[in-house]
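Note that one protein chain is taken out, while the other chains of the complex remain in position.
Naming follows writing order (A and B), and every chain is counted from residue 1.
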Amino acid sequence: MLLSELARLLHLPWQGKDVEISGVNTLADAKNFELSFLANPKYAHQLASTQAAAVILAEGIETHSCLISTNPYLDFVRAVQFFAQDQGCLTGISTLAYIHPEAQVAPDAIIYPFVFIGQGVHIGSGARIFSGCYIGENCHLGDNVLVYPHCSLMAGTIVGNNVTLHAGVVLGSDGFGFAQAQSGLTKFPQIGRTIIEDNVEIGANTTIDRASLGETRVGQGTKIDNLVQLGHNVQVGHNCIIVSQVGIAGSTTLGNEVVLAGQVGLAGHIHIGDKSRIGAKSGVGQDVPPGKDMSGIPAMPHSTYLRVSTITPKLPEMRKRISKLEKELEALKKILMSNEQENND
Amino acid sequence: MLLSELARLLHLPWQGKDVEISGVNTLADAKNFELSFLANPKYAHQLASTQAAAVILAEGIETHSCLISTNPYLDFVRAVQFFAQDQGCLTGISTLAYIHPEAQVAPDAIIYPFVFIGQGVHIGSGARIFSGCYIGENCHLGDNVLVYPHCSLMAGTIVGNNVTLHAGVVLGSDGFGFAQAQSGLTKFPQIGRTIIEDNVEIGANTTIDRASLGETRVGQGTKIDNLVQLGHNVQVGHNCIIVSQVGIAGSTTLGNEVVLAGQVGLAGHIHIGDKSRIGAKSGVGQDVPPGKDMSGIPAMPHSTYLRVSTITPKLPEMRKRISKLEKELEALKKILMSNEQENND
Partner (left out) sequence: MLLSELARLLHLPWQGKDVEISGVNTLADAKNFELSFLANPKYAHQLASTQAAAVILAEGIETHSCLISTNPYLDFVRAVQFFAQDQGCLTGISTLAYIHPEAQVAPDAIIYPFVFIGQGVHIGSGARIFSGCYIGENCHLGDNVLVYPHCSLMAGTIVGNNVTLHAGVVLGSDGFGFAQAQSGLTKFPQIGRTIIEDNVEIGANTTIDRASLGETRVGQGTKIDNLVQLGHNVQVGHNCIIVSQVGIAGSTTLGNEVVLAGQVGLAGHIHIGDKSRIGAKSGVGQDVPPGKDMSGIPAMPHSTYLRVSTITPKLPEMRKRISKLEKELEALKKILMSNEQENND
């Protein structure tokens, strides 16, 4: 595609030579037929040496062929979308899939071999279900869902439109609920369900339990990374970002646009307010009001956490200083007392 | 079902109107044909407004139609069991499964399409094996096992009666054992096996390695949540509770009724005593005697941890106080010394 054509598609001004673009890459790795971008000033020096055919960059630093943008990173992402290719090498509904006679599958859906589709399932238009997925009875999948291999959607799970599930995702597994009886742990049968709203993306091998009663819900536009665990009755708001290996215990709720960094753990039955952000590896045991940045185990305001982190390695030194103070104070006391004694003598 | 009939099944006294019950729900969400419960006094105010047809509650606070219980939560769990419905929409042994001619599958088992059952496998009566499971050669599964989709039981794994495996569970994967040789890391072939005793439940995408030599074992009645990792030769006792994303390194042993909260990590070759409980996100590097509550990284007694956690955010303040003490002490010393000087003059 010509640079001018790309400029037209992205609604961006361009200048320089109208080169042919057939791919995208970083400044460091781009070849002379690829588009690149400069968003972080740290990499500005690479502009001189890059082989890129053209670069998306901010006004005022134009070089040879370029697209001029007020948000070069976002516009590069939009450009990549023109060059990215969907995965998959089959079309149609495979005769090697099992589709229950009482399931409804849109005729334009792509269903791979070894997919199981249960009774009462609805699969919308434009769906692509890769090899080996299990879609349990009475699941309802919207339009344009993309379900990569080996996903398990347990009975009654609801998935909205334009949802992407990466390989190995489990939706609607039983929540972890047991009551202590005389005879041992008795299972609380998990009879709720899991609902995934529109435009959600869920990473590989992530697990989202069904509710014990009621619903576990992931709100529209939310993005979840790999190996994340959401317990029963968790409610996630809109456009949240949940990074890899996060665990959220049962009945906890997230507002909108919450960010949870990698390996965060949230206790059960708490609420994280809109736009709050929790730092990597933090453990949160209490409600977080909206708009707060929290970090640490247990979590504290992020600015406090940064100061505490600087001081923690100095604990041995602090302890020595306390011991020294105690000794010196003791010595002073002795001197004072002996002075008193002298004065009294 | 009539309330009186439910009361009979649960062996509980009841009173009020003998209403028809056709479901279960929380006090807040229950409709006028559903049973609810009150266990936590915090929710007692909901009794006035609930639409529930009947409520399980303690003696002394009876309202309209109710079941009277000394343990309303446990009895509600028992009631839910009457209304819960098993998952699954197929019966019989699918012709789309692969079953090795030298495998034994109980004739009343339910085997879904795309299940692989290897040579020498035994599958007991009442088993339900969902789509896509792999049961490697010489595995032995007891009666009434429930194996959800995409579980992998590697060769020689033993599973007891009434065991439930959620989607994506891996049993008997190789332990992580390598010896440093001149040529690089040399694999210690993992020739032991994994044994899961009766009444165990294991969460989605959890992995339990086979032993290097001997056995990895999960004791009867133990419940394991999603995305948990048990290393080779781990031994878990009876009726333990292991919450999501816990990791247990090789050869560590747990007594009975141990509780590990979410994201806990246990080092290898240690022992956690009966009924000990480890707090969320803790890291345990040493043996824990029976009946202890431990938390923190590294773990300390839970009561100490709570005090430490309160103080940690105050570290910067503590450091300033030490500096201030040092300055003031220095000043005092100077005064004292000058006094001495004066006295000596």
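As a convention for this text, contacts are C-beta pairs under 8 Å (C-beta built on N, C-alpha and C of every residue); 3 or more make two chains touch, one makes a residue touch a chain.
The shown structure was predicted, so the numbers you read here are calculated from the model rather than taken from an experiment.
Which of A:29, A:59, A:102 or A:287 touches the hidden chain is settled by the complete complex: it is A:29. The chain not shown here is touched by just one of A:199, A:212, A:233 or A:304, and that residue is A:199. Where chain A meets the chain that is not shown, the touching residues are 24-26, 29, 73-74, 77-78, 80-81, 83-85, 87-90, 94, 96, 112-114, 130-132, 148-150, 164, 166-168, 199, 201, 203-205, 221, 223, 225-227, 239, 241, 243-245, 262-263, 280-281, 297, 309, 312-313, 315-316, 318-319, 322, 325-326, 329, 332-333, 336, 339-340, 343. Think of the hidden chain as still there; on chain B it touches residues 98, 100, 114, 116, 118-120, 132, 134, 136-137, 150, 152, 154-155, 168, 170, 173-174, 176-181, 184-189, 191, 205, 207, 209, 213-214, 227, 229, 231, 245, 247, 249, 263, 265, 267, 283, 285, 296-298, 300, 304, 307-308, 311-312, 314-315, 318, 321-322, 325, 328-329, 332, 335-336, 339.
One rule holds in what follows: only the chains that are shown with their structure count from here on.
Between chain A and chain B the centroid-to-centroid distance comes to 24 Å (mean Cα coordinates, whole Å).
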